[in-house]
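Left out: one protein chain. Kept in place: all the others.
Up next, chain A:
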């Protein structure tokens, strides 16, 4: 398949692995964070870590929108779904995310009308077909998904659809990266930048990372060779003493992003003063809410939400995993009490979550290594 096969060529991967090893300074350890959950998924699925020398380790970042959803917001969404005459619509990966009082699946089993959709546009169609019901779309995702929600709100307004609203939980990646850079417990040498978020926001917004924190960042694609080449580019920058934003994913990411997509986000949404990230706590200006002009489409204003904060389960160490301080298997409940079927923490829910990705693809490798070194 075009745009896929050529980025999975094993021979090229071996070549890249050899030049990556050659770029490593003897005795030096390198720690790079892949910000996006999509990268985490690729890394485990294709065993990228096995291609890297021991000196290079990849740390999994906070870029899985499902994983960072705080429990209180899930409870708020279930509260909305339980109101009379409401149809709640949600992406499938949100359905199993546990709140303080269960997940969407649990609420659905208890009688709430919660439907899975593939896009906000599908939710809008449900609203059109059910004019007597109040249809709410659970808006989640980074800058990649926000344009889709924004466009749908604009379409609803243009079409005069009044029974559709959005429970807006869209988050933005830059404040989270900054929070990680300011966190004292993590030392990083560089970043693999999120490819698809960058399709929308472009490469320029990352310049504060390379300028103020002196950490190189390479916007990376999602195929195995994309990741390897991006690691190579990061190591080359470090070897040459550079700290720049580079774009490895040029076939998709324009340097200035998608200005039309940014415009529709800015037209309908604005930054919240602060938002809670699961495991990372409250981060200022890190999420979006509907603008006043679109209050009629804002589920948060239409429905009286409790807005409570729910502490993460004590046993769960998603926070440390999201910050890259712990590897998934170092969490106390990983693979025992917490599995993709019965997740305690959000990192185990989505296939992009570091724990689920590791559980599904990586754990056998580690078990083999353990046995071999026994």
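Criterion: a residue touches a chain if its C-beta (ideal position, glycine included) is under 8 Å from a C-beta of that chain, and two chains touch if they have at least 3 such contacts; residues count from 1.
To be clear about the criterion, contacts and distances are computed from a predicted model.
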Checklist entry - Which one, "Malonate decarboxylase acyl carrier protein", "Carbon-monoxide dehydrogenase small subunit", "Sulfate ABC transporter ATP-binding protein" or "HypC/HybG/HupF family hydrogenase formation chaperone", is the UniProt name for the chain you do not see? => result "HypC/HybG/HupF family hydrogenase formation chaperone"
Item to check | Residue touching the undisplayed chain, where the options are A:33, A:264, A:280 or A:305 | outcome: A:264
Item to check | Of A:252, A:310 or A:337, the one touching the omitted chain in the full complex | outcome: A:252
Item to check | Residue of A:79, A:196 or A:323 touching the missing chain in the full complex | outcome: A:196
Checklist entry - Considering the whole complex, which of A:38, A:72 or A:279 touches the chain not shown? => result A:38
Item to check | Touch residues of chain A, complete complex, unshown partner | outcome: 1-4, 36-38, 41-42, 45, 63-66, 91-96, 116, 118-122, 140-142, 144-145, 147-149, 151, 195-196, 199-200, 221-223, 251-254, 258, 260-261, 264, 349-352
